[in-house]
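Note that one protein chain is taken out, while the other chains of the complex remain in position.
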Amino acid sequence: MTNRLDGNVLAGALANLFVQDATELQARCTKCGEIAPIAAAMVYPDAPGLIARCRSCNHVLAAIVEAGDKTYLSLSGLSGIAVPS
Amino acid sequence: MSIATRGFRGRRREPGDRLPPGQTKVSRWPVLSAGPTPDVDTDTFDFVIRDENDTEHHWNWEQLLAVGVEDITVDIHCVTHWSKLDMPWRGVSLDKLFENVDTKYDYVMAESYGGYTANIPLKDLRDGQAWIAIEAEGAPLTPEHGGPARLLVPHLYFWKSAKWIRGLTMMPTNEPGFWEQYGYNLHGDPWKEQRYW
Partner (left out) sequence: MSTRAALPPRAHHRPAWHVATVLETRAETPNAVRLILDVPTWPGNEAGTHLDVRLTAPDGYQATRSFSVASSEPGRVVLGIDEVPDGEVSPFLVRDVRAGDKLEIHGPLGSYFLWRPGQSDRPVQLIAGGSGVVPLYAMAATHAAASDPSPFRLTYSVRTPEHVFFRDELAALAGPSFTIDYIYTRQAPPDWGGTVGRLTRESLVGTTIAPHERPRIFVCGSTGFAESVAAWLLELGHSPRDILTERYGGL
């Protein structure tokens, strides 16, 4: 079985990039439109990067690649994130 | 600024010129995957090479094996810093599969069952450098390692050796595949340590 974890394991990686814990924020999948907290994504950690997939349709929501002195962040599968003001 | 952790070495290193820079030799074979394992049945398996004229060359499982399976021993290098040396594989040479493919395009997008992709220059797939592999270490490829068939391009970082291979589509430019979109190098030569953008 492919190793998989919950999206809340992304909290550390995202905390380096966002001011507050981003995993509780609601976000929308660009493929199926499902709105859910980022913590609810299905994360595949055993890969050359963290891949977060939509729990409903498996579309890649986000990718985080740690490359030594920089981190590549993609949120290409999220059409938006709701950040409280 | 990170402090060194007393006593931590990471996976054991082994020096030698068999290893590209930044790589460590391992004896087991880690499974890395960006998504769920697709369920690919050899009964319905279909491998296709598509050229710029929309001509498609198809092989079902029996036809693929009939092209001719050869034994090879290669080293593989994963961008996550592990390398496996002298690994026995069996596969069908891409040189044979490309024999009747007429193309002027220089790049290929490898496409997998399950949606994974990897872009590779065509010249990296010719001249005895690439196979459609069906066995590794003396046994049929398990699903978690890409079975029943995966692309095998050992001279590039192993993310290019797309698991659960479905087809190769010719392209005029070097468009990024799955990992290349997310930060990994378009080419991926381990000897030049081409890991990231």
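Descriptive notes on the structure:
Which chain is which? They are A and B, in the order written, and residues in each are numbered from 1.
As a convention for this text, a contact is a pair of C-beta atoms (placed from the backbone, for glycine too) under 8 Å apart; a residue touches a chain by one contact, two chains touch by 3 or more.
Bear in mind that the values here come from a model prediction, so they are computed numbers and not experimental data.
Within the whole complex, the absent chain has one touching residue among A:R4, A:K31 or A:H59, and that is A:R4. Residue positions on chain A in contact with the hidden chain: 1, 3-9, 11-12, 15, 19-21, 23-24, 37, 39-40, 45, in rising order. Touch with the hidden chain on the side of chain B covers residues 2-11, 28, 81.
Here, only the chains that are shown with their structure count from here on.
Distance between chain centres (mean CA atoms), chain A to chain B: 26 Å.
For chain A in complex with chain B, the residues that touch the partner chain are 1-4, 44, 46-49, 51, 53, 58, 60, 63, 65, 67, 70, 72, 74, 76.
Those residues of chain B that touch chain A in the complex are listed here as 30-37, 78-80, 144, 159, 179, 181-184, 195-197.
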